[in-house]
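Note that this complex is displayed minus one protein chain, with the remaining chains in position.
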Amino acid sequence: MGAELLDARPALALLVSATGAGLIMLIGYRARLRAWLAVGAAVLKFVIVWSMLPGVLAGQVYGLTLFEVLPGLALELRVDALGLFFALVSSTLWIPATIYALAYMRGRQGQRRFFSFFALCVATTVGIAFAENLLTLFVFYELLTVCTYPLVIHEGGLAARRAGRRYLIYTLSGGALILTGMVVVQHLAGTLSLSGTGILDSIDNHAALLAIFVLLVAGFGVKAAIMPLHSWLPAAMVAPVPVSALLHAVAVVKAGVFGLMRVVYNVFGVEHMRVLGFAGYLGLLAGFTILAASVIALRQHNLKRLLAWSTISQLSYIVLAISLLTPAATLAGIIHLANQAFAKITMFFAAGAIQRATGKTRIDELDGIGRQLPAVMASFTVAGLSFIGVPLLAGFITKWYLSLGALQAGSGGYMVVLALSGLLNAAYWLPILYRAWFKPPAGVAAAGNTSPLAGSAALSPMMLVPLLICAAYVLLLGVGAEAPAMPFVLAEAAVRLVFGLPGPAP
Amino acid sequence: MRALAAFADWPHLLPALFLLPLAGAALLPALLRTRPAVAWASALAVALATTMLAVLALVRLLGDGDYGYAMAGWAPPLGIELRYDRLSAITLLTGALVSLALLFARREMTGAGRRQAVLYCSLVLILLGGMNGFVITADLFNLFVFMELLSLPAYALVAMSPARGAALAALKYLLPGAVSSLLVLFGIGVLHALTGSLNMADVAVRLTPGGPSPATVLALVLISVGLLVKAALFPLHFWLPDAHSAAPGPVSALLSGLVVKMGVVGVVRMFDVFGPALGGAMQAFENLLLILGVLAILTGALAALVQHELKRMLAWSTVANIGYIFVGLGLAGSAAVSGGIAHVFYHGLTKAGLFLAAAALVERTGLHDIDDLRGLGHRMPLAATALSAGLIAVAGVPPTAGFVGKWQIALGALEAGRPELLVVVLGGALLALAYGMRVINALFFRAPVSDQVVTASEAPASMLVPSVLLVALALAGGLSGARVIEFILPFAESLGGR
Partner (left out) sequence: MALLALAAIGVPLAGAVLMIGPGRHSRRAAAAIVVVATAVTAGLCLLLAAHAGAAPPAGLTLIQLVPPMPIALRVDAMGALFALTVALLGVLATLHALVWLREDRRYWQYHAVLLLCMGLMLLVAFAANLITLLVGYELFSLAAFVLIVHQRSPKAFAAGFKYLAYILPASALTLIGTVLLVFHFGSIEFMPGGVLDRAIPPAAYVAWICLVLGFGVKAALFPLHGWVPDAHPAAPAPFSAVLSGVMVATGSFAMLRVLFELFGPAALGQMGVMPWLGTAAGVGVILAGVLALGEDDLKRRLAWSTISQMGYVLLAASLLDTQALAGALAHLANHAFIKGGLFFCAGAFIFSAGVHKVSELGGLAWRMPLTAVVLTVLSLALIGVPPLSGFVGKWMMGGAMAADGALLPLSVLLLGSLLAALYLWPVLAAIWSPAEDNAAVEPPARGGGDPPRLMCLALAGSALFSLLFGLAAVVTGYPLGLAVRAAAVLTGGATP
């Protein structure tokens, strides 16, 4: 166990983005200034978060108490391996997301409000990552909902408002469930701290524990899009592409599964959960979601909606991983936070690029688009293959560890679920790749653009570069997972903390 | 701190808390009838001074603990005793809120309201004096006197409102209020007959040997019904929506924020008076409060949800929040009670801020309906943001002010082995969030439909400062929650002699 150090950096990371958001709202009337503020805040935050990596790997934990809201309950930040991993993923992805958004939203109205809330979202996400106790997590969790709402309804109009309303109703109800669960936890355990491996360890009131489990899992499950709490997610696709990328790849949905992780690993603790036996039901629900969402995805015509259903399915990989309660599975869940994030954001960026360059949003319009936008489709291909589970890409690593984890838990049957899911993924990604690369563009003679970047000339490099970087990351995460400098080591450290294991390998 | 402590040792601090505003109230019409602006300024000064005195009183409490004062040097039980305990710290709130309300009302001091300005300021000061006295008195009859002193100006202030139906609303307020005052008086009379004393502590002691006799119970019933009318607990709340929505902004703020809470304070004092005597039978009373509180939460929240008028919605919200307070008091565990009393403070702050912000919006545009106010958020951003923030705070989203009390009450429910109350507590919060979201949505995310909205301009500083300040405190109030709870806890633990 490393030392607990008092450090301002967790709060700083939060403040940087919050300040950026405030500045954008107050003085961000000119596009240039807005861009500098947004990107500057993102980069600063990235630097601050990454600076904590060496220390945490060495076993240190950074903490900072903010305010004491109730006796014994404070708004407190704490940086441990799991939290830092989530924060790393978020802050790393924020930079390409911001740059992309700046390009995508050019010329649209309401940019000041948009970018201000955009920056606030990452601040709250980092707050969730660094929460020391359930209360702090909850506060930032709800703040995230509030900050993402204006982004979801940004386009205006009836569909956007309806989607926004549904989003709010679902997420706020989820929040109410979490709050209820929290009160019960506080009553039973006397604390809401997330720094241990099971504050409910000594409680054996089975009924109360079950109630807590159901409340917290359902509460966090809304954002984690576990069926049947998922229907806000496809509806939220009315939001502009950078927002969908944000919501679905990085912030909102990952916050949901992160919350679930904290509940299972830090509130209940793996040992206690195993004894109680609730996790099995969660696993079944996750397995169902994985398959059902993929089946529904097969029937989608709109590209973004397909991506939404794919997200629902992929998130349940993480939920399944959480429910298996073994080291390999936990590792799979944690790294899938990153793997799915990078791959999905790549896909969203690609969808947005296609929409901007050609106006196309339906899958059946994508014939031959590989010829027009080769770099974009190449990135999309990488991401799609990653989801199918092709080796050397990020998705394979997740599948490997998740399969191992299922065997470790004695639930080998889930390997079949994963195999089926891989096939279903192939069933909906490969047709898109086939259309894009192997069919001639509709109506236009295949004149044979030979340069890889042709057609992308219509796209600003500010949209193209983030896309390529994220695709490259998918490859990097797949090939170099175990390389020394990668955050994979951080994920392993987190697993060790969860299981109380010493030494390196899980 | 030490300098303050020196001032706090002024022996006549406690009576000054009510004498100063009352004196000011008397002098204003006498001296300044023709100079409304100066009158207003003087009233504000008096209110601020009273607030300062309250600070000193609190400082003394923190230093020395509870302390008392015998009026005119006559020792109790014969003389009238004043007593400052932790609950009395509410005087801080009364002074502050009155000052801010006066500040807000500046505009009304000029222009159309000029002729009534002096009367207005005077009434407000009487209200302040009455409330302060109510909170620190230890004598039953004194309690009644102060109760009248705070009620009568309230009726008058409602009646003075330029809004339509104000006179009717004032009547609706006056009649139950008068009846309730009579009930309280009768109850005090019974107690005097039973014990021969009027000092609260003394009465408590003398009642004890008799145990839960019918007469004692009768006294409790009379007094509590009267106080509960004042506190607007379901089902005695029927007068509130009309009164609080018809009153002008600052008055509503004071009514919902403070006056209603005085009923609560009274009931809390009665715990100490009747607790030792009734013993176990007190539980039945607490249960009753609990049930009524639950009903109040549900009725208030549901009713608020379907309101069209902004201020009526806020009034029903007050009904709901009073319900929370009584749920806390009814659960009787130290966590729950501390939560309830903390909520008295916090809700006072929040609701006052809300009414001031709402008044800014309503009085600038002349529109009362939520739907008419669509899009106003862009024309009056500060006031609208203040209103929105206040609505979040009143719903009890952590870490705002509303959260502290509700959390403690929820914990108290679990401690008392009544987890089903969690549903009520959190359901009420969700509903509050729902009606809050409705307003926020209308203000910021819908297009304007009324001309007055399109031509509106931001509220003046005199309106903005108080509302924004209060709402900011409400938002951040939760952050200091631990200290407030810790402050209240000793009082909560010793309540009712258990």
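Chains: A and B, in written order; residue numbering restarts at 1 for each.
The definition used in the following text is that a contact is a pair of C-beta atoms (placed from the backbone, for glycine too) under 8 Å apart; a residue touches a chain by one contact, two chains touch by 3 or more.
As the structure is a prediction and not an experimental result, all values here were calculated from the model.
Student: Among the chains present, which touch the one that was left out?
Tutor: Missing chain, whole complex, touching shown chains: A.
Student: In the whole complex, not just what's shown, which of A:Y401, A:Y428 or A:Y473 touches the removed chain?
Tutor: A:Y401
Student: For chain A, which positions touch the chain that isn't shown here?
Tutor: Within chain A, the residues touching the omitted chain are 385, 388-392, 396-397, 399-401, 403-404, 407-408, 412, 415-416, 419-420, 422-423, 426, 430, 438, 448, 450, 478-483, 505.
One rule holds for everything that comes next: only the chains that are shown with their structure count from here on.
Student: Flag every residue of chain A that touches chain B in the complex, lowest number first.
Tutor: The touching residues are 66-75, 135, 138-139, 142, 153, 161, 168, 172-173, 176, 179-180, 183-184, 186-187, 211.
Student: Which bits of chain B are touching chain A when the two form their complex?
Tutor: Touch list, chain B to chain A: 397-399, 403-404, 407-408, 410-411, 414-415, 419, 422-423, 426-427, 429-430, 433, 437, 445, 478-483, 485-486, 489.
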